[in-house]
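Quick one: the structure is below, and I'll ask about it shortly.
Removed from the display is one protein chain of the complex; every other protein chain stays in position.
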Amino acid sequence: MEKGRTLVKAACLLALFGLGLFFSYSDQPAQPPDPDREIVLAAARDLTPGSKDPYYTSLILEVWEPLVGVGEDGQPAPKLARRWEHSDDYKEWTFKLTEGVTFHDGTPFNAAAVVQNFERYRVISPRTSSFYLFDIHKIYPHLRRAEATGEYTVQLTFDRPFPTLLYSMTNFGSAMFSPACFDARTGDFVTAVAGTGPFKMIGHFNKQYTLLERNETYYGSKAKAKTIRVRNIPVAETRYSALKAGEIMGVLDIGSLTPALTSELLKDQQFAVATKRSSITHYLFCNGEKAPLNDPRLRQAISLMVNREVLVKNFFHGYAIPTNNFINGASPFSNVGIPGRNTAKAKEVARSVLQDKTADIIFLVPQYGIDRYPYKEIAEFIQAELKELGLNARIVVMDWAAIQDARANGRFDIILGTQGLPNLEPASLFQNYMKSTGSANVQYRLGYKNEEADRLLAELDTATGTEEREKIYDCLQAIARKDPPCIPLFDDLNLAVYNKKLENYQPLLYGVILDKVGWRQ
Amino acid sequence: MDNHIALRQLTVSFTTKAGTVKAANRIDAIFPGGQISGIVGETGSGKSVLGLSVLGLLPENRIVSGSILYKNRDLLQLPEPEMNALRGKTIAFVPQNPDTALNPVMTVGEQLSEMFTCHGKANPVEARLRAIEQLRRYALSEPQTVFDRYSFQLSGGQRQRLLCAMGSALAPDWLIADEPTKGLDAVLRRQVFQLFQALRETSNLGILLITHDLRLAERLCDTVFVLYAGTVVEQGPAGELFAGPLHPYTQGLINAQPHKALTPLPGMPPSLIDLPAGCKFRPRCRQRTKLCSQEPALRNVHGRQVRCWQYD
Amino acid sequence: METIKSGIWFYIVKKLALVIPVWLGISAAAFLLGVISPSDPAVLLLSMDGISTPGAQEIAAKRHELGLDRPYILQYLAWLGQVLQGNLGISYITQQPVLDELLLRLPVTVTLAGISLLLVMLVGIPLGVLMAWGKNTGSDFVLRAAALAGTSLPSFWLSILMIWLFAETLQLLPTSGYGSVSQLILPAITLAAGTTGALMRLQRATLLEVLEQNFIFAAKAKGLPGSRIIWRHGLPNALIPVVTLLGNYFGGVLGGSAVIESIYSLPGLGSYVLEAIRGRDYPVIQGYVLFTGCVFVVFNLLVDLVYLGLNPRIRLGGK
Partner (left out) sequence: MAAINKASIVYRLAAVILLLLVASAVLAPVIAPYDPNRVMPDETLQPCSIRHWLGTDSLGRDVLSRLLYGAQVSIGFAVLAALCTTLLGVSLGIIGGYFGGVTDLLLQLLVNIFQGLPGMSLMIAIAGSLGPGSASLLLAVTLTSWAGFSRIVRGEVLKIKEESYIEGIRSLGGSDAYILRRYILPNLFNSLIILFTIRVGTVVLSVASLSFLGLGMQPPQADWGVMIQDAKVYFRSYPQLLIAPGLCILALCGSIQLVGDALRDRFSIRQSTQKQDW
């Protein structure tokens, strides 16, 4: 009996020792860093949803390019469309295309290709996507036809004047794909996506990674990196560990890394972060159809009460910009809104509205917010502040679907959430939120009713001149500061966190300038 | 070739939560080789303990003193590997109630042939042949089919014969049979009797028969040892002992049998934790005298040994 | 031999007959699961880019497109009709056929489940036997403590620590992802830890019980070596409850573990259904639950068949 047992125990110890040996031996010897070796990055979601997605893959992977992009100053900038001009009544728009450009599958990029893409827009609309819902009726409202008036000139004719066409066309609004890679009838992609961008997509494995390779025949300046692999790692902590373990060299896309993890990571010298405004703003959405928040003064009081600076310092670790301006700062039309905090005034207003009584309110917090941002800490901090206003907030964490349902049935008082800028021209945001019949206003039960705003928005429909429209935007923003449809808290910052072995890891409004990224020499 | 087994002052007790159970007290006995020695007594008299002590298979919580001599070696001092080598090869065992004594998920044949392979007597192929030969010798019809059967597919009698076949497979010097007839009906008991008689003739095999079946002991054994409360109260040749039992307990036992006077013994066997002083049978003995408060020694009375003051 | 042979077939047929109603019940439960949830997939789909705010008529159009405006019973029957033709419907979010996506993710979960099952068996059973064999000695207590810790620690707590230790600091193993075997070591260990502990405890208890049986004592009396008594006589008799535990475990793990797959970013069935539940992707939830239902039913049958193998009395006696 005894001999047998010691034998088995010895076998176990031997196995453990062998395992240890195997591991210590297994790390590869250090070879000299080859400049063309693969760069591995990671994002929180799969950036290549595939054939049924309107865009097949995300803009930030620079596989496809739009006709009109976004410049440094946030204004529409030429991309595949070199120059453009419009008729006085803003009904006809003519675009001069960049010449000498070919799609990755070799088909030439010309006016005919652009027209075929517009046909595709018509066939697929409306089609949902995790990037941007594509609906031709929203991006090109009242478009009668798109025709090639020359080999490299395209003309869009509208039934109604559309002064802000360019803003609406930027990035996801005018994605160009090779006609050979999609089925003209259904608009679905039949082959791997072929765009005109600096990177070609050579591989994509469902929910795991997208493999990009430098497009050697790119018409512009060629990409620095030879191959880039963008992995999909959903959990933020795992992305953090992958960065620390040197498995990935950087993170990108929305929610690349939570602010807390970023500040924790920066304690290690090999990492750095570059930030840039993103087009996302964090709001407190109030239920304006139900007491007590149907009283705009109480909403104003809450806006005055919330200590945005402490929230940004403690929980966002400085990676957000406090604001009380309804429109995100990334839009060139937004006025800078420095939030003034006045707790005394806030409490006094609250006391008068609540007649010295306290009110119980439901405070919903979305789970996606907790995964990406420090929403739990912020909610619990604001909960404490609301208590001082006599509002006993009960926090309920729900996943996004449950919150949408609670919103539709009005079973909420405050919701902490985000809203992205549809495009840099704020018209549609104003329409949705501030117009008494706006889709967000109704769906999200904001109960916002402001005659002045309605009048201005009606005027906006017919206004064509840019100065005229800017004047209206400024008035609307002033109204929103006094009587906010929903309480803006912070403008989100796009965190481009990377390993210092890389260089030029520069964030854009959304994503990273991928073709500039390369190994530090 | 005297392969007798001699017990010298064998004392066995077990530590339990309820206290120390004194199962055997200073037992001296000699079991002659080549003969059948019977150990009889009521349940709890310590007869199984003797068998287990010879085999060295007493449970962990045992305290053993004295010695068991076999071929002038004390089995109690033998290191476990050597003792294990003896088991099955030199001293074999036929376990109690055959229904549970066989591994239910292993074929009967394999359980028999493993005797040969494990003791290095034969390779698997040879072992199979010898096992089948052994089955045939124990009157099991069509040994080939029985070999591949499982124990639940055999009858009670077949199982008992199989266990004996297993026991005597390696032609051991000694075979210890623990209650071979317990729980069997008359027909099966008869078969067991014939089985052990056949065993006796075929080889110079010493058998230690532990049983409470007095009729079996009477007709089968050469010498009989009567145990009571862990001590030998009477021993001697079976014929004489059963014809004229000397010790009051032996008389009571014999008279309690159905074909005898069927007069049950009064009282119950004593608790083995706090044993009575003096003669252990005193509380139940009709012929007790004040002498019995002292422990009587074993006395020689015309060729037999008895532990009772009557024969002082 | 004829009656015995039919015994087994009768036994299997009876089991299969029970499968049909169970499977139907599971499909109904799967359908209800999606429907009872109070939220509306149409709204979700239209606002999933975090930018667009859908109007009422757009939502109505989407609901019609997805067929959500029909009464529940009709939706269920239409869905069941499709399923019987092997078409599990189209996922709301990805617009891809659910069956293809399930099959795409199946290998990930199956390999992970397979490795962790191997771990549970190759570690759990021998250590369980070792514990029973050396009852109440040093190694027994150490192993019992380890087994207890295994069953008592939450798997995600273990994962966080193991990623931090093995991947981040020691950089021995990759932190996450799927592709090479080394990426499956940590997830398999954390997935198997709990059940290995449970198996060790169960194996120890059942083996101890078997070692007290009469035939073990008879085997000792035959002078057989200790290892043979434990492995050849003891273990086969102590495996039946272990088989049940392994069968249930493997059946469950084949459904994928949402927690482990999300931490280690393995694109398996668990993380797939987690996303589907969060996005109220009904066809995917229903397809997944149906799939795990089938796995459960098949595994029940497999476990019973293994019983037959292990226990000759049932196999030959035909229960």
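In this document, chain identifiers A, B and C correspond to the written order of the chains, with residue numbering beginning at 1 in each.
Operating definition for what follows: a contact is a pair of C-beta atoms (placed from the backbone, for glycine too) under 8 Å apart; a residue touches a chain by one contact, two chains touch by 3 or more.
Note that the structure is a prediction, hence the values are computed from the model and not measured.
Enquirer: Going by the contact rule already stated, which one of A:97, A:181, A:330 or A:370 would touch the omitted chain in the full complex?
Expert: A:370
Enquirer: When the complex is taken as a whole, what residues of subunit A touch the one chain not shown?
Expert: 237, 258, 260-261, 264, 267, 310, 314-315, 365, 367, 370-371, 374, 376-377, 379-381, 383-384, 395-399, 401-402, 406
Enquirer: Across the whole complex, list the residues on subunit C that are touched by the chain not included here.
Expert: Touching the chain left out of view, subunit C contributes residues 18, 21-23, 25-26, 29-30, 33, 36-39, 135-136, 141, 148-149, 151-157, 160-161, 164, 194, 201, 209, 212-214, 217, 252, 255, 257-259, 262, 270, 273-274, 277-278, 280, 285, 288-289, 292-293, 296-297.
The definition used in the following text is that only the chains that are shown with their structure count from here on.
Enquirer: If you tally contacts for every chain pair, which pair is highest?
Expert: A-C
Enquirer: Going by C-alpha centres, which chain would you call the most central?
Expert: Per-chain C-alpha centroids ranked by distance to the global centroid put C first.
Enquirer: When the centre of a chain is set as the mean of its C-alpha atoms, what distance in Å lies between subunit B and subunit C?
Expert: Taking the average C-alpha coordinate of subunit B and of subunit C, the gap between them is 53 Å.
Enquirer: Can you work out the whole-Å distance between the CA centroids of subunit A and subunit C?
Expert: Subunit A and subunit C have C-alpha centres separated by 37 Å.
Enquirer: Can you tell me which residues of subunit B touch two or more of the remaining chains?
Expert: Where subunit B is concerned, no single residue meets two or more other chains.
Enquirer: For subunit A, jot down the residues that touch at least 2 other chains.
Expert: In subunit A, residues 1-3 touch at least two other chains, as defined above.
Enquirer: Please give the residue numbers of subunit A that touch subunit C in the complex, ascending.
Expert: So the residues of subunit A touching subunit C come out as 1-5, 7-9, 12, 23-24, 26-27, 49-50, 52, 126, 128-133, 135, 138, 206-209, 231-235, 237-238, 241-242, 244-247, 254, 280, 367, 399-402, 404-405, 408, 418-422, 432, 439-440, 442-444.
Enquirer: Which subunit C residues qualify as touching subunit B in the complex?
Expert: Within the complex, subunit C touches subunit B at residues 213-215, 217-225, 228, 232-233, 236-237, 310-313, 316-317.
Enquirer: What part of subunit C is in contact with subunit A in the complex they form?
Expert: Touch list, subunit C to subunit A: 37-41, 43-56, 58, 93-96, 101, 104-105, 126-127, 130, 133-134, 139, 160, 163-164, 167-168, 171-179, 225-227, 230, 262-265, 267, 271, 277-280.
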